[in-house]
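What follows is a set of notes on a single structure, which appears directly below.
Heads up, one of the protein chains got dropped from this complex, but the rest are sitting where they should.
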Amino acid sequence: MLKVAIIGASGYTGGELLRFLKDHEKVEVVAATSRQYSNTPVRKVHPHLQDLDLKFEDKAPGDIDADLVFTATPHGASMNIVPQLVETGVKVVDLSGDYRFDDISIYEKWYGLKHKKPLDAVYGLPEMYREEIKKANLVANPGCYPTGSILAGIPLVKEGLVDTIIADSKSGVSGAGIKPTPATHYPNISDNIVPYAVTTHRHMPEIQEKLQKFGNVRVSFTPHLVPVIRGIITTLHSFPNQEVTSEEIQQMYKNHYQDEPFVRVLDAGEIPRLSSVRGSNFCHIGCFEIDDNGRLVVVSAIDNIAKGASGAAVANMNLMCGFPETMSLESCGLHP
Amino acid sequence: MLKVAIIGASGYTGGELLRFLKDHEKVEVVAATSRQYSNTPVRKVHPHLQDLDLKFEDKAPGDIDADLVFTATPHGASMNIVPQLVETGVKVVDLSGDYRFDDISIYEKWYGLKHKKPLDAVYGLPEMYREEIKKANLVANPGCYPTGSILAGIPLVKEGLVDTIIADSKSGVSGAGIKPTPATHYPNISDNIVPYAVTTHRHMPEIQEKLQKFGNVRVSFTPHLVPVIRGIITTLHSFPNQEVTSEEIQQMYKNHYQDEPFVRVLDAGEIPRLSSVRGSNFCHIGCFEIDDNGRLVVVSAIDNIAKGASGAAVANMNLMCGFPETMSLESCGLHP
Amino acid sequence: MLKVAIIGASGYTGGELLRFLKDHEKVEVVAATSRQYSNTPVRKVHPHLQDLDLKFEDKAPGDIDADLVFTATPHGASMNIVPQLVETGVKVVDLSGDYRFDDISIYEKWYGLKHKKPLDAVYGLPEMYREEIKKANLVANPGCYPTGSILAGIPLVKEGLVDTIIADSKSGVSGAGIKPTPATHYPNISDNIVPYAVTTHRHMPEIQEKLQKFGNVRVSFTPHLVPVIRGIITTLHSFPNQEVTSEEIQQMYKNHYQDEPFVRVLDAGEIPRLSSVRGSNFCHIGCFEIDDNGRLVVVSAIDNIAKGASGAAVANMNLMCGFPETMSLESCGLHP
Partner (left out) sequence: MLKVAIIGASGYTGGELLRFLKDHEKVEVVAATSRQYSNTPVRKVHPHLQDLDLKFEDKAPGDIDADLVFTATPHGASMNIVPQLVETGVKVVDLSGDYRFDDISIYEKWYGLKHKKPLDAVYGLPEMYREEIKKANLVANPGCYPTGSILAGIPLVKEGLVDTIIADSKSGVSGAGIKPTPATHYPNISDNIVPYAVTTHRHMPEIQEKLQKFGNVRVSFTPHLVPVIRGIITTLHSFPNQEVTSEEIQQMYKNHYQDEPFVRVLDAGEIPRLSSVRGSNFCHIGCFEIDDNGRLVVVSAIDNIAKGASGAAVANMNLMCGFPETMSLESCGLHP
């Protein structure tokens, strides 16, 4: 059994890691750390995990005896923990933004931080870097918005069809984390749709840097908080630079993703739905329509905590450790 | 007292007309028609109107004795009713799409209908045609999406700043009407965000025709159904064709709308919220931000049944009848 | 014009008082205090009040020059403010729990506080104490749950029909206030129903003390937080101690409340709906059914911030100042 630890296990991504890992045949969770909830049973914080016989511990990274560690820590905190773990030969999947960027200057500009310890890391989107992930010791797990936007955009950029992409994303509130704030206060977000960080969200440069691996593209991005618990719908608007039909676009996507275990290109007329991916590691992509002005729409749906965070992290672990990529991630979405 | 009738009063726009009219000082509602609910007290269908001593009637338009009639009938039905009313000298506010287009061929293409009886009508957006509405006998009340999109777009188009506008709109479910369908079934739309008519919604040509009164512009439009009862958030994406700052854009909007009784341009940093306009005839516009790619975002919020339908219809009635435009429409939104 | 001030105006009840008062013909709001938001325009906190030209002030009670003051302050805080105001001849409507109890020992037991300054106050439920309120200088505005439960219970207790009442109440999240907490965090309460303070809520003794004015009765009470912004549905279970029919019960309620401006007893077959009272000062009561075991159900619906707090407070102000009780409170609910 692979010994696995989670640093920062009391948040939503920590809870979701524990949910995926508890039934994983090859894994034993040996530690779940939390300063705030030290010595508290995990089920007091994650009430769905009633049968998990585990307590949070306030453990320093150096005291963790594990083969692989998930660092579910905030950006800025991970860079203080990850290097030490990597040095001692532990495999690491980092869920923060600290190791996602090739260009550190972009990270430092958008996160407003000096990076203390850049390291070689593989960007953990298996649909981009599957082979590299298999050999990596440090994987930087993608952001939730980038996962939905990049998967919706890759085929377009790779084929050189678009110069500019506008991603209008709608995210469930769990994406804002477990900590109550005015933005997540029920009376403020229920029955409401709230654009935020309208042109300044940190996931924009991440989407752009990664899509530019496939071709030249400029990315504009606007997120909205919506009255949904889990899930991100991304509506991608673009203007193809050559004549192309809806059918050709859809076929292009079908071809590109045909062997991917977690991406489903929907039939014509089907709409990606959050309930179809709720709680699952799947990404659904559909709605390849073009209007009279030549604008193309592509829509993707993911669960922000699963495929957008902890599900992807478990897939990365599977790849890094030689397990089947889909192990313990086979569940489909919870609809309705 | 002005004698007013509502044809098709059992739907949401009918209920909202009754809500606004019941306390109107200058108006007496003399008839509310409904074939389905003939002889049923209004409060059985509109349970908030407990004190309204009125029954639905199944009355032919010719049998209605009123000074002004609201036709809250479906498109295709209005064109069978409105001409007869107008001929007999009754003022009409039509809430359907039948009289919104200057170019009948656009109507016929997008609504898939032959227009039986085109008439001179004024497009009932007071922010565009206030003076014309005052003199009109027939006012075509705007669609809900067009109201939010046009108000958000006018200053940009008028100043010649943009060639193309992408309106990504998010609408509450009441916009789909009072009749239950799979799309409005709670388990399908709760905790979900559903793009629909992704490039083919009939409100797109309406937005485009009206904005083109202010300048040359192409409009792309994608609506989403969202888990909200009332309200439309429109996120307008565009690329200004000259250097301009956020502050200049905001000032342009402040100037343009400074005398409008129902449009509020928000302060920098404020976000239009559905709760701020819920149940009211106000439109809030804000978020004038420009990103590194030169994309500008403008966001508007309206209540789709109020400012997007029945509130606007009452304002049009006020203008047509020489009452103060804001009469019985003074209420602000219901927040939280 | 009556000069009115609101102490503690930045919360939901403060916002709702301002919404009701801004169009009140006889009232001028001269001050809205808030320590936290001192010098901030009211519209930054209450975004629906865009047109209100008022700033929060951090003003001591002694510095307020008003004829009537609403103290929208937490329990425990009001008792430090109210006596000083009353002494200087200002009329006061207190929205906290501090002056609601006749029996101070009950207050002290359930609120866990020593009462510093008991005063003669009238319990501000016009349906109980209309005449007394007219003459009062200090009115203790009822709690939200008590308003819905007491109005649903009075006729039963008055007629001596029941010995025990179980009130199973379901409250919207605005009842928990404007401050974000884990209980009000969207992912915790959306798609959930959360019983809390299952046998220990402070509103229980308030309901019991007031209903006992009408007869001998024991009250059991369990509140639930539900995914609703505004509104309380109370399901009252009881076992009448004599043979009685649904029709007789309903008639009893119709008779009891026939002259009440804000209570509506629904027709047989109609169900009290939150949307019917949303944003309004009305209470709807219905569902007078009796099952095979002799259990009677009565259901009431109110808006917890309006009839359950600020609407009632304005009605109390109207009564205390000789205005018509319904002034500025005529609006019906916002359905859908």
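For clarity, chains are labelled A, B and C in written order, and residue numbers in each chain start from 1.
In this text, a residue touches a chain if its C-beta (ideal position, glycine included) is under 8 Å from a C-beta of that chain, and two chains touch if they have at least 3 such contacts.
Keep in mind it's a predicted model, so treat the numbers as computed, not measured.
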### Task
Check the whole complex and report which displayed chains the hidden chain contacts.
A, B, C
### Message
One chain isn't shown here. Among A:10, A:73, A:188 or A:275, which residue touches it?
### Response
A:275
### Query
In the complete assembly, which of C:9, C:32, C:82 or C:204 touches the absent chain?
C:204
## Note on the structure
Which of C:71, C:275 or C:310 touches the missing chain? It is C:275
## Note on the structure
Touch with the missing chain holds, among B:127, B:168 or B:191, for B:191
### Query
In the full complex, which residues of subunit A touch the absent chain?
12, 15, 19, 22-23, 44, 46-51, 174, 190-191, 229-230, 264, 266, 270, 273, 275-280, 282, 284, 330-336
#### Entry: Residues belonging to subunit C that touch the chain removed from view
164, 166, 168, 170, 172, 187-188, 191-196, 198-200, 204, 218-222, 224, 226-231, 233, 235, 237, 271, 273-275, 278, 287, 289-293, 295, 297, 299, 336
### Query
Considering the entire assembly, which residues of subunit B contact the chain that has been omitted?
12, 172-174, 178-182, 184-187, 189-191, 227, 229-230
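Definition applied: only the chains that are shown with their structure count from here on.
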#### Entry: Separation of subunit A from subunit B, taking each centre as the mean of its C-alpha atoms, in whole Å
39
### Distance from the mean Cα position of subunit C to that of subunit B, given in whole angstrom
35
### Query
So what's the Cα centroid distance for subunit A and subunit C, whole Å?
45
### In subunit C, residues with contacts to at least two other chains
12, 174, 190-191, 229-230
